[in-house]
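Sharing a structure below in structure tokens format, with a few things to ask.
One protein chain omitted, others in place.
What follows is subunit A.
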Amino acid sequence: MSERVAVRKTYKLFIGGKFPRSESGRSYLVQDSNVSLASRKDARDAVVAARAAGKGWAGATAYNRGQILYRVAEMLEGRREQFVALGVPADEVDAATDRWVWYAGWSDKLPQVYGGANPVAGPYFNLSAPEPTGVVAVVAPETPALLGLVSVIAPAIVTGNTVVVAASPTAPLAAVTLAEVLATSDLPGGVVNILTGRLSETVPTLAAHMDVNAIDLTGVTDPELAADLEVKAAENLKRVLRPVAAGHDWSADPGLGRMTALLETKTVWHPKGV
């Protein structure tokens, strides 16, 4: 009997719920695997996919979004061994799973904590409700490969945003494997889009893109690049999350900051009547 030929995996992009190769046809090697090298056109396509998914995702009930995020945690749990094989420590996979569950729980609670009734001087009910900002570009941190990624994606999408994530160039395997988790967990296509490759190609395009509403620069380590991206983002007044110079402690309690930074507030005045 002949020996089995190994089935080698190509790590592709995740755009609109599908796994396309880069439009440019390029790839690069990470840990002996071929990974797609995204171009600025892939970034553009990802924004289009994210925008298209936005209406349905923001319009879904908070309960439904919470259920789907919980489902992501279930799927992640089932792939634990796969992440460990890629070199992600087992306790980090567990922490990432727990973080999905934690954020999933916030979906229908955040509007209560962050919104509410405002006392006003007049015969009105005055209510403030948080609404998603829209399409968020995210630069994922390099380490921890999985927990860091989950900690930037989950808070953005739980409130109804859709994201285009530029995965860390050195740790794309965990990102693409997470994309496989997302693709099998009822998350509508386009809510999360993941680009692998050089940050210098995709991120400036995303920062300047007029159809992106916010950009999270957490994974940008070069302060000059961060400043340049912030300038580009100013063109259409994107919300900007600056990187923390001292580095993040991803194992600490994440707090509400990452969720509330990507929200708009809608306030409604309603006459009280007689």
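The working rule: contacts are C-beta pairs under 8 Å (C-beta built on N, C-alpha and C of every residue); 3 or more make two chains touch, one makes a residue touch a chain; residues count from 1.
By definition in this document, contacts and distances are computed from a predicted model.
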One chain of this complex is missing from the view, so tell me which of "Heterotetrameric sarcosine oxidase alpha subunit", "HTH-type transcriptional repressor YtrA", "Deoxyribose-phosphate aldolase" or "ABC transporter ATP-binding protein" is its UniProt name.
"Deoxyribose-phosphate aldolase"
Candidate in contact with the missing chain, chosen from A:R44, A:R198 or A:R239
A:R44
Considering the complete complex, identify which of A:V35, A:L76, A:V191 or A:A208 is in touch with the unshown chain.
A:A208
Among A:T61, A:N118, A:T170 or A:N236, the residue in touch with the chain that has been omitted:
A:N236
Tell me which stretches of subunit A touch the chain missing from the display.
44, 47, 51, 205, 208-212, 232, 235-236
